[in-house]
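Moving on, here comes chain A:
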Amino acid sequence: MKALPRLLMATALAATPALFPAAVAAEDLIVGFTLDADTLDPANHRKRETETIIRNLYDGLLTRDANMLVVPELAESITQISPTEYDFKIRSGVKFHDGSTLTAEDVKFTLDRITVENAMGGQTSPRQGLMGPVASVDVTAPDTVRITLKEPWPILPAMLPNQQIVSKAFVESVGNEGLATQVNGTGPFKLVEWRKGDAIIMERFDDYYGGAADIPPVDKACVDRVIFKIIPESASRVAALLAGEVHIINELPAFSISQVESNDGTQVMTVNGTRSFFIAMNMEGEHFDDVKVRQAAAMAIDKQLIIDKILGGNAAPIDGILSPDAFGASELPKVGYDPEKAKALLAEAGFPDGIDVTMDTEGAFKDTAEAIASMLTNAGIRTTVMVGEGAQLSDKWRTKGAPKSGDMYFTSWGNGSLDPFDIFTPTHKTNDRGNSAGYANPELDAILDAAAVELDVEKRRAMYRDAEMMINADQPYVYLWVPKDIYGVSKRVTGWQPSADSRINLHDACLN
Partner candidate 1 sequence: MTVLLEVTNLRTEFNARAGLVRAVDGVSLRVSRGECLGVVGESGSGKSVTFSSVMGLVRSPGRVTQGTIFFDGRNLRDLSSEEMRAIRGRDIAMTMQDALTALNPALTVGEQLAEVLEAHDETLPSSGSARRAAIRDRSVEMLGLVGIPSPDTRLRQYPHEFSGGMRQRIMIAIALACRPKLLIADEPTTALDVTIQAQVLELITDIRERLGMAVVLITHDLGVVAEHCDRVMVMYAGQVVEEGPTDQVIGQPRHPYTRGLLASIPRPALRGQPLTPISGQVPDLVGLPPQCRFHSRCPLARPECLVEVPMRDAGPGRRARCLRLEDVE
Partner candidate 2 sequence: MTDATLAPTPPADSLFRRNLREFRRNRLAMASVIVVLIFVIMAVAAPLIAPQDPNATDLFRRLQPPAWVQGGDWAYPLGCDALGRDILSRIIYGARISIFIGVAVIILATGVGILAGLAAGYFRGWVDVVIGRVVDILLGFPYLIFAIGLMAMMGPGLMNIVLALAYKEWVIPCRVVRGETLAVRELEYVEAARALGAGPRHIMWREILPNILSPVIVVSTIRMANVIILEASLSFLGLGVQPPTASWGSMVSDGRAFILEAWWVSTFPGLAILLLVLAINVASQGLRDAFDPRFSE
């Protein structure tokens, strides 16, 4: 039997901490994080997780405070000259990690690198799209940068926190490839080592200017070092938190909340998320072209039960696409849970015996999708869940107007800016990139187009209200919920709270 010697050996080696004193210094704040950064180049990534890590190393012109309000960071002030011109006054005396001083030239270089075609060694930045219709970036005074737009784009300030400023001299010396692994930012932490796939180790930058003036305390970081430790398995992340190996974990599964709460040294922190979940119904298909069938589907699902039981109560139900926190969100007529009425509607639509449909989803949402499927089945919409790969499913559903197959698609769309433009247009405008339902409503398209460039905030809000009412009535999707982001946090951590844009800003976090 091999188990015994193995066990003995395991025990012997487990005793190694006695031989090799555990090497955990007091001042390391460790974050158990789901995904490694793809790259550390702020202009060459597309992933939220990568941005989360980068933003502890780099600062941007603007940032958001805990209430998601946009405030200046590296910029001292922002002035709108005209609907298409913005002036940014750059804070003086800000140091890069290598000791050089931030200039307006660095800002221009950074923004050009993102917005100009082929500016990154012949390639175009994947973040170009996030900068909208930027025409040019000019240094108009030694400490001032002007961004000129091709057309009015009111959400520019809301989008700028997603871009981090790099040093022109540094990029020119290490090159674009060098920037993927080397860091010279203005952020509160310097890069110590990136152990790919395993951890990113940072240490306090002592010459830090203190960060956004509107977010106290304005000072250098509290902890000596910060480590993002990559733990993709959620059970492992929770276990590491409970064992005290890490101090903050993201994506705490809802079912682990009680365990983290009941554990002595840990607590749960949540923040409203920005990702809306919904079920697309193929309006070109044979069943869901009928609004009655779509309404029946919406009525068949007991959203609240799933929120309570599977999501641990950590989600806000929605009846339109917008999160309750988003700009333009408003109270909408509710589609109540009523399986009997759903059956009746189905019968009215000509399906007294119910219908057989499939629902596509990715593996990560299998549980929820199956729970929904069994609710639909109970109301006569006999649903089979088909788990597919993300790549295949987006091919199948996000066809931009090309014909599509399939009945239902359980999916989601993120809205980190909390501006409707980012979520409403792609998912509902005819043939747009995220319009998986195949919804086509010229009237809605017109409103969405107008709202995108409307500068009057109140008018814009009203337009989105109209749009929400329209989709609420047409029901191209079953709008489900916006889950909260759930973090598990050691009670030793102070001065930190989660933020709605999934950023983990460790500047002010301390470890007791």
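Inclusion criterion for the candidates: all candidates are chains of the complex that A comes from, given by their letters.
Definition applied: a contact is a pair of C-beta atoms (placed from the backbone, for glycine too) under 8 Å apart; a residue touches a chain by one contact, two chains touch by 3 or more; residues count from 1.
Quantities reported herein were computed from a predicted structural model and do not represent experimental measurements.
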{"item": "Complex member touching chain A, one of 1 or 2", "value": "2"}
{"item": "Contact footprint of candidate 2 on chain A as seen in their complex", "value": "233-235, 238-239, 242, 253, 255-256, 258-259, 305-306, 309-310, 363, 366-367, 369-371, 373-374, 384-389, 391-392"}
